[in-house]
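Every protein chain of the complex appears in place save one, which is left out.
Now for chain A:
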């Protein structure tokens, strides 16, 4: 099976192109290595604005690594080296002029397991706001209500904003984390398997939320779940062993993949 996969490997870059006004984020010949071990190889793709783009691929293919590279979380790890470019709205994110904390505010990230901070629901959402300039409490309260409403959580928590966030259910916690990220008004939201630790109903709520959010910002979703990618995303990129195999509109990738490898993966013949 793996052999057929490799035989289908072609050197042509399977890239969907968008005109620059539609492209929010573009990745150009980006490679990344952990302690010399290559994890991403020469990736080139551009992510359209106000759309949901899904990264799919087997475990270890580098999709999470790519996601973390977009808001420079790898900076925490000294052994990571990279080459190539990632540009956000025309700005190179690795530019020395780029303020990394400002980048991370603009590119929010939601992780696989919900990670609310050990404080109240209110303080969780206020966390990012408090890192920025001081604002009147009235304004902050408004933003928090807006963020929780956008994350479809407001009605469930409005009566217990000052209770511990750790008392929420897993699905609520994940929506709280999304609200926390939305509160700082990012341009891009990165979601790293946001529903993989949740039950089916919570998963549906998160998916609905993702579809609703794309009118406000650009979303990139990493998922293991083919159905989920098909349900919520507009574009799908298939990564394998650190390389981009196929990238295009989700309908096309799922119904009429250009490459045999993609079809094999999507139909579950390789994992």
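To be clear about the criterion, a residue touches a chain if its C-beta (ideal position, glycine included) is under 8 Å from a C-beta of that chain, and two chains touch if they have at least 3 such contacts; residues count from 1.
Here, contacts and distances are computed from a predicted model.
For the chain that is left out, the UniProt protein name among "Phosphate transport system permease protein PstA", "Extracellular solute-binding protein", "Beta-ketoacyl synthase" or "Glycine/D-amino acid oxidase (Deaminating)" is "Phosphate transport system permease protein PstA". For the chain left out of this panel, the touching residue among A:81, A:167, A:212 or A:227 is A:167. One of A:115, A:169 or A:227 touches the chain omitted from the figure, and that residue is A:115. For the chain left out of this panel, the touching residue among A:46, A:181 or A:223 is A:181.
Listed residues A:23, A:71, A:202 or A:262: the one in touch with the omitted chain is A:71.
Against the chain not displayed here, chain A makes contact via residues 71, 73, 76, 78, 101-102, 104-105, 108-109, 111, 113, 115-119, 127-128, 131-132, 163-167, 177, 180-181, 184.
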